[in-house]
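Just one protein chain is left out here, and the rest sit where they should.
For reference, chains read A and B in written order, and residue numbers begin at 1 within each chain.
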Amino acid sequence: MALQEKLTKTAALTGNEAAAQAMRQIHPDVVAAYPITPQTEIVQLYSTFVNDGIVHTEYVAVESEHSALSATIGAAAAGARSMTATSSNGLAYMWEMLYIAAGLRLPIVMPVVNRALSGPINIHCDHSDTMGARDAGWIQIYSENAQEMYDNLIQAVRIAENPDIMLPVMVTMDGFIISHGMENVELLPDRAVEEFIGEYRYPYALLDIENPRTIGPLTLQDFYFEHKRAQADAVVKAKTVILKVGEEYGQLTDRSYELIESYRMEDAEYALVVLGSTAGTAKYVIDELRQDGEKYGLVKIRVCRPFPAVRLGEVLSRVTAVGVMDRADSFSGEGGPIFAEVRAALYGVSHRPHCINYIYGLGGRDIGPDLIRSAALDIKSLKDGSESDSLVRYLGVRE
Amino acid sequence: MTESSQTKNLLKDHVIIDKAIEPNAGWRDLPIGAVIPKGGTSRQFTTGDWRTIRPVWSPEKCIHCHRCWLYCPDMCWVSEDKKIQGVDLTNCKGCGICANVCPTKVHAIEMHPEDTKTEHTAGED
Partner (left out) sequence: MALPDLAKKPVRFIGGHRACAGCGFPITIKIILQAAENPVIVGCATGCMEVTSTIYPYTSWECSFIHSAFENVAATVSGIEAAYTSLKRQGRIDKDITFIAFGGDGGTYDIGLQALSGALERGHKMVYVCYDNQGYMNTGIQRSSATPRGANTTTSPAGKKVPGKQQYPKDLTAIVAAHGIPYAAQSSMSHWNDLYRKAKKAFAADGPAFLNVLSTCRLGWGTAPEDTVDVADGAVQSRLWPLYEIEKGKWKLSLKPRRHYPVEKWMSMQGRFRHLFNPQKNETFIEEIQSQVDAKWEELVRRCSAET
């Protein structure tokens, strides 16, 4: 432990640099990627590692994101640890392959830099890209800052490749806000990462030519359902594995991770639920409110797939009112994606708090302490029946 | 270490590799990701029952040119030591390509309706 600390070094890095450093240490055999703002820096840095001979990775400079994930799938199935990275429309272009990577049970790890989906085109942060992909069968981990992006990527390899799981993982960070913001990031020694993640395992490697297998066959009415049922089971099992890996990582770094993070929730009467970088600002607001004697707390969802419904139910059932903040709209008229799921998670709890939705920050619209504070104060005024007046409230939009 | 030995070392007990896939297998008993963990399992699937006509081979006429072997889409013609041994009808769909590609002057294959009993068709059947 002590030795470990000595070897750990701190560097001022952008989120993209932190992600690229994590990738360098994961040292995949193959990276196939296509540039897209705001992820571009990751692929630029990685190409430099390759061309400077720092890594033994084969870099496939594909002609599109669809091919990026297709090539990554081919490489992972061949028996090589493989990664790609993307953002926004790039993720949308991969859509078909997202489901296939998960259905084939390939343990691919992919950083996604969150950016609003077109149209109209916009290059800044919101979560419309990854939120839309939440039912693709990938594990989804959201990062609050560059340090978490780095930590999550390394843990993701262990989670993805766990023999009980064998699922792809996307690890996200907010575009520009984290990806281009500079922070002090603690990096593990290369050796520690190598030991932590271990060797790549995929039991049906195509390159194991003495044992020919058929990957990706046509499965019909008689088997498809069973394959999907097994896939669903792996997602559920991932909860335990994520917690175990998070704890082990904590022993290595003093930063342990869970499915959610509760902040000042012990005696909280009101709670905000957030994901990603907004959690940082929201914690600051909670502290201010606490100073004013207001009993506020915060729940940050780190893992969105598998969805930590039980944990959320436990933590939120003690409060009077919950404000769920969504950086994406589902255009359903019933709020954003996180709201719908949090609200569903609260259905089974004995004491059901008031629960409303704030949609905010679309297309990179700034979300400062004032806006978060206004939402926090807003939920305090909720009374029985008052949610239905306006269940979904847009925060920071010009009327 | 070669990839194959490496892969083998990584195999875990609960990953089903060589177990045959049972038609009524529950979801826990199937290899992950719908992988078919062995090659050539269609050997157990018979397409011969699609057939309404069957090739009848005359070994005495055959010049062993192997055109039937080559152009049969269902890999039915059996060859050993460069000699045609016969046709295995297990998967023969009765397309008639073999009879058609057999050199006109040789005419060692004829297509007969499925219900007629003929000899020399069996090969290894």
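The criterion applied here is as follows: a contact is a pair of C-beta atoms (placed from the backbone, for glycine too) under 8 Å apart; a residue touches a chain by one contact, two chains touch by 3 or more.
Only a predicted model underlies this, so the values are computations on that prediction, with no experimental measurement involved.
Undergrad: Please provide the labels of all shown chains that the missing chain touches.
TA: Per the contact definition above, the missing chain touches A, B.
Undergrad: Consider the whole complex, including the chain that is not shown, and state which of A:206, A:245 or A:299 touches that chain.
TA: A:206
Undergrad: Per the definition of touch given earlier, which of A:8, A:40, A:219 or A:374 contacts the omitted chain?
TA: Among A:8, A:40, A:219 or A:374, only A:219 touches the chain that is not shown.
Undergrad: Across the whole complex, list the residues on chain B that are touched by the chain not included here.
TA: 1-3, 6, 21, 34, 36, 38-47, 50-51, 64-67, 69-71, 73-76, 79, 82-83, 90-91, 93-97, 99-101, 111
Undergrad: By the contact criterion defined above, which parts of chain A meet the unshown chain? Give residue numbers in ascending order.
TA: Interface with the chain not displayed, on the chain A side: 29-30, 32, 56-58, 60-64, 66-68, 70-80, 82, 96-97, 100, 104, 206-209, 212-220, 223.
Keep in mind that, in the parts below, only the chains that are shown with their structure count from here on.
Undergrad: Enumerate the contact residues on chain A facing chain B in the complex.
TA: Result: residues 79, 103-106, 163-164, 166, 199, 201-205, 207-217, 219, 222-227, 229-230, 233-234 of chain A touch chain B.
Undergrad: Would you mind writing out the residues of chain B in touch with chain A in their complex?
TA: Interface residues on the chain B side: 3-4, 6-8, 10-12, 14-15, 17, 23, 25-28, 30-40.
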